[in-house]
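Accompanying notes for the structure given below.
Heads up, this is only part of the complex; the chains shown haven't been moved.
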Amino acid sequence: MSAFNFTDILTKAVDELADSQSYKGLVHKQADGLPMPSAGALHDVVELVRAIIFPGYYGTPVFNSRTTAYHIGVNVERLHALLTEQIAAGLCFGGGGGADSHVVAAEEIRQTAAMKAAELIARLPGLRQLLATDVEAAYNGDPAATSHAEVICCYPAIRAISNYRLAHALLEIGVPLIPRIITEMAHSETGIDIHPGAQIGSHFTIDHGTGVVIGETCIIGRGVKLYQGVTLGARSFPLDEQGNPVKGIARHPILEDDVIVYSNATILGRITIGRGATVGGNIWVTEDVPAGARIVQRR
Amino acid sequence: MSAFNFTDILTKAVDELADSQSYKGLVHKQADGLPMPSAGALHDVVELVRAIIFPGYYGTPVFNSRTTAYHIGVNVERLHALLTEQIAAGLCFGGGGGADSHVVAAEEIRQTAAMKAAELIARLPGLRQLLATDVEAAYNGDPAATSHAEVICCYPAIRAISNYRLAHALLEIGVPLIPRIITEMAHSETGIDIHPGAQIGSHFTIDHGTGVVIGETCIIGRGVKLYQGVTLGARSFPLDEQGNPVKGIARHPILEDDVIVYSNATILGRITIGRGATVGGNIWVTEDVPAGARIVQRR
Amino acid sequence: MSAFNFTDILTKAVDELADSQSYKGLVHKQADGLPMPSAGALHDVVELVRAIIFPGYYGTPVFNSRTTAYHIGVNVERLHALLTEQIAAGLCFGGGGGADSHVVAAEEIRQTAAMKAAELIARLPGLRQLLATDVEAAYNGDPAATSHAEVICCYPAIRAISNYRLAHALLEIGVPLIPRIITEMAHSETGIDIHPGAQIGSHFTIDHGTGVVIGETCIIGRGVKLYQGVTLGARSFPLDEQGNPVKGIARHPILEDDVIVYSNATILGRITIGRGATVGGNIWVTEDVPAGARIVQRR
């Protein structure tokens, strides 16, 4: 008898939930045959990029140089296939432009995606060079680091920065949505939230990292070091006539070369922290800091 | 020879570890035939709820309205089965009451659980309406957001808030333990820690979010926005005669409608932040803030 | 035709990426037949340790004492096999010593690893006793905790502290790299970053926990409680003649028994927080705090 009641309740709920009015604005309809963004596939993309950049640390072990070439060849090929599919998904799904992406033929989208995937792969050698400087910075900046191996295998900063550098490259190539998913994956894994739009120089490092936020329009120089809990955020933002925030305005800080920011400092607005300045922990900074200065919390 | 030594060491360790005195208070004994709380099953529960509420964003792609109805039907049915099992697990496992839940017949527990699972499903249409306001608030509150798709797919706040709203509903229905596991899953994924007991109004959003803590007895109005690292905590709590904390006392803040709290602010105790007030970052607030006020860190 | 272009781009990228000059310093070469550190295997190690220490909460359900003995026997055996392999991986991979670990015969490494794995298992009964005090501290310290079951199943502090205590024991036994991977797994899961080198007494608890950082040379007494966002860090560190940080210097705080530190406080340098002192939230502490003192943020 009670089973009857369940069925009634469930049937009523399905009817309400399947009423298209009720999910208006919360549904995504997909043209048949087009791929969906997939967290699993993007996880594999990130793992492949790490395996290509740091051979023998991620992916299969490496025994000699010939073997390494084989593995890089296979990994690049697999990366191209996976990325093509996910870039195509981003182009269909997140396309912010005015055009309705669904009317574009699926095949054309796939070809565009394949070309963008190849562009990304062409940038991997440069990405590897950049990440090598980040590894060096992390190792030099932490007395607790016992080896490069420990830094590459264990340090959350390396994970977050490599996801960011990959996402930033994809954004420059013109891929929507996917870059943000990739940085959010690192955010979830490490607590470090770097917007793919930020511009970050070489030899960048973040110690511990949980709670770090780096906003969309930040510009960060060479050799900068952040500690956990640092926010590089926006102070406020202008609204348009409808009361919506105006998109795309430069509203986050600029950190020049060799700046250090200690834990839980909050730096807000389009201000400049000058070359070599040090920002102490737990403070709230909304004005420019001159080069070489050292500011700390008042007690 | 050395293999001999290993065996001796391991045998001795097993003997000590299997001595029931040694795990007293750290063991959970289960009546035969009753289900256990399962992180895997609860992960599926959360994914199903997301797939039902945001069709086409989570779960399988959606092509037209008829298809959507099929998928919602199947997902609701599967959700009911999984939830029934997990609610039953919560009833047996976490039952904090004086009664020994193990003497209750397994079948009776399963029937109670099935009814509570149906009650939760009956609340899903309401939950969807509430979450629609949260998506809108997140989109409107972030100049970096390029589309609703990006908000629903990528924003950790949406994940944390949807887990919280699901857990809060389960708590209201009288399900022990499971709600807390569900909010801790979001805590681990996003760094946002919302106790299922908190009461939170519509149009709620959290930017970035890592490090946010919202305590058990918080009351949060409509249109509130928090930034990363904000704590809404207890200041201190009375102990009973045995020196144990007294459970269930209102000890967390009340935030009225349209309050904004910036990053790393700590608001403690049963105080009230008045309607439309703004709390600046990195400050420590233990007293009421009047409506419309704006308080910031002293420099 | 365009397929041609892709192939050219990819071929060129593979050539550059497979050039051993390009991955110099970023590659790990493994002697044939030696195991690699594996996140999956270490995840299983941690789950097995939890299942052995908290029978019936993690792993398979427990029905009676005889069953418990069977499961502990099987789990200990499996733990020994997995740990041996991972310790061997740590010895080959992360060996910081001057000797080239690759010239040591694989079999010798495996035997050393098997002995170290047995040593770890011999410490499990002690570890269980210590963790029992941590569970008690978490339950007593949180009015929202409804049962020991809730604490053991849900509290991130228990996960982070049990990983730390396991990693610390492995470090004492002389295992490189693996301890750090284990604490980073907890860091990713909970946002709590405890270096395996820290020394932490019994009855230790962390509330909420996201953003907590505990440095390598910290010494923490009995009954200490930390809130989310607390940093126990280094203030600065001497560089050697080459400008590299000098490793292994005591540079993190000492917290004596019964200290409480509230959310987002930052305590830096080799200072001492005296017995029973309370450090308020969101402050920056770089000098000794006397026993019993209470310091808070200036407003």
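The first chain written gets the first letter, and so on, giving A, B and C; residue counts start at 1 in each chain.
What we mean here is this: a residue touches a chain if its C-beta (ideal position, glycine included) is under 8 Å from a C-beta of that chain, and two chains touch if they have at least 3 such contacts.
Computed from a prediction, not measured in an experiment: that's the story for all the values here.
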Overall number of sequence copies in the complex as this file defines it, 3 displayed: 6
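Note that in this section only the chains that are shown with their structure count from here on.
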Proportion of interface numbers common to subunit A and subunit B (over half same, under half different): different
Separation of mean Cα positions, subunit B and subunit A [Å, integer]: 25
Numbers and ranges of subunit A residues touching at least 2 other chains: 191, 210-211, 229, 264, 282-283, 298
Residue ranges of subunit B in contact with subunit C within the complex: 2, 5-6, 9-10, 12-14, 16-18, 20, 22-23, 25-32, 36-37, 93-94, 96, 176-177, 180-181, 184, 187-188, 191, 193, 195, 197, 210-211, 213, 215-216, 229, 231, 233-234, 237, 243-249, 251, 264, 266, 268, 282-284, 298
List of subunit C residues in touch with subunit B within their complex: 52-57, 61-65, 68-69, 72-73, 76-77, 80, 111, 114-115, 118-119, 121-122, 124-125, 128-129, 131-132, 135, 140-144, 146-150, 152-156, 189-191, 208, 210-211, 227-229, 262-264, 280-283, 296-299
